[in-house]
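Comments concern the structure below.
And then chain A:
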Amino acid sequence: MMHQVIEIGRTQTPEAVLYWILGPLAVLAALGMVVVKKAVHSAILLAWVMISLAIFYIAQDAVFLGIVQVVVYTGAVMMLFLFILMLVGVESSESLTETIRGLRPIAIVAALGFGGLLISLIGHATLGRSFVGLTDANAGGNVQALAGLLFSKYVWAFEVVSALLITAALGAMVLAHNHRIIARPTQRDLATARFRGTSLAKAAGLPGPGVYALHNAVDVPALLPDGTPAQASISATLKARGDVIDSRPFQLSTIESEEE
Partner candidate 1 sequence: MTSNSLVYLIALPLFGATVLLLAGRRSDKWGHIFGTLMSASSFAVGVYLFIQMLGNSDGQRAMTQKLFNWISVGSFQVDAGLLVDQLSICFVLLITGVGTLIHIYSIAYMSHDLDRRRFFAYLNFFIAAMLLLVLGDSYLNLYVGWEGVGLASYLLIGFWNQKPTYATAAKKAFVANRVGDMGLSLAIMIAFATLGTVSFDGVKEHASHASTGALTAIGIMLLVAATGKSAQFPLQAWLGDAMAGPTPVSALIHAATMVTAGVYLITRSNFIFDLAPNAQLAVAVIGVITLLFGAIIGMAKDDIKKALAASTMSQIGYMVLGAGLGPAGYAFAIMHLLTHGFFKAGMFLGAGSVMHGMNDEVNMRRYGGLRKFMPITFATFGLGYLAIIGVPPFAGFYSKDKIIEVAFNAGGIKGITLGSAALLGAMITAFYMTRVVILTFAGSKRWDDKAHPHESPFLMWAPMVLLAFGSVASGFFFSRGDSLKNWLEPVVGGHMAHEAELLSPAVVSILALVLVVIGVGFAIIKYLLNEVPQVAPTDVTVFTKIARRDLLQDDFNEAVFMRPGQAITRGLQTADTTLIDGAVRGVGRFAVGAGNILRTTQTGFVRSYALWILVGAIGLVATIWVVTL
Partner candidate 2 sequence: MNMLTSLMLLPLIGALLISAIPTTKSLLAKQMTLLTTILVAVGVIVMTLRFDRGKTDLQFVETHSWIPTFGINYSVGVDGIALVLILLSALLAPIVVLSGWNESNGGRWSAKTFYILVLVLETMIIGVFSANDLFLFYVFFEAMLIPVYFLIGGYGTGQRNAAAVKFLIYSLFGGLLMLASIIGLYVLSGEQGAHTFNINALSQLQMSSTTQNLLFLGFFIAFAIKAPLWPLHTWLPDAAQSATPGTSVLLLGILDKVGTFGMIRYCLTLFPEASKTFTPMILVLAVISIIYGAFLAIGQKDLKRLIAFTSISHFGFITMGIFAMTSQGHSGATLYMFNHGFSTAALFIVGGWMMSRRGSSKISDFGGLQRVTPVMAWTFFFAGMSSLALPGLSSFVSEFLVLVGTYTRYPVAAIIGTFGIVLAALYILIPIQRSLHGPTMPGNEALSDLNVREKIAIAPVIAVIIGLGFYPSPLLNIINPASTHTITQAGFTDPLAQIDPKAGK
């Protein structure tokens, strides 16, 4: 082969370039993931690490896995993470000050020791000095070869894993299922509640934002018949962000009326 390795235990130079660019980036991203305050940022950095890994997979003749990595991990799993983050609250950011005494120094020392040990182990190992390469194994195509293994040697594990997937799906459904504590209110119940409530103010339903207001926009509170802005008509999120534009009351001309 023309691209035969020059020296045993060495791959071609382009891969080294790839490695030296993507590797540090991936490590940096991973570090960032641990360090940043906001969970969303962590998620995005993780996605970057995963994509880097996918590229590494492909570079190492694991084309199928690289694709799966992108589709399943970066696509599905990360989306799931982000989805849950939305559910739980995007804005939730934790303070990075440690509450459990002594945990962080021990953790960092332990992790450094662990990493150091691992790396020195790898360094001592004689791995890769004479690597075989997947050229033969992938001769009929990577996907075909994997499928051959999956449906012959690993068929039992494959089936078990499939059962696990189904179980996990079922389990997630069971866990996420919301048990009703009280009976679901009927329309009749809702109507009764509206009219028997503490005041009749909400009996007619809340106004949408922007109604009778200066602008017909979601960030402008509706005006009540007396000209005061109805704060309740605006989404709590907008309010919390401080994105409410105009909540000035409308000055009505005085009309003599005794009606209430």
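Criterion applied: all candidates are chains of the complex that A comes from, given by their letters.
Observations, loosely collected:
One rule holds in what follows: a contact is a pair of C-beta atoms (placed from the backbone, for glycine too) under 8 Å apart; a residue touches a chain by one contact, two chains touch by 3 or more; residues count from 1.
These numbers were taken from a predicted model, which means no experiment stands behind them.
Of 1 or 2, just one candidate touches chain A in this complex, namely 1. Interface residues of chain A, counted against candidate 1 in their complex, comprise 100, 103, 106-107, 110-111, 113-114, 117-118, 120-121, 124.
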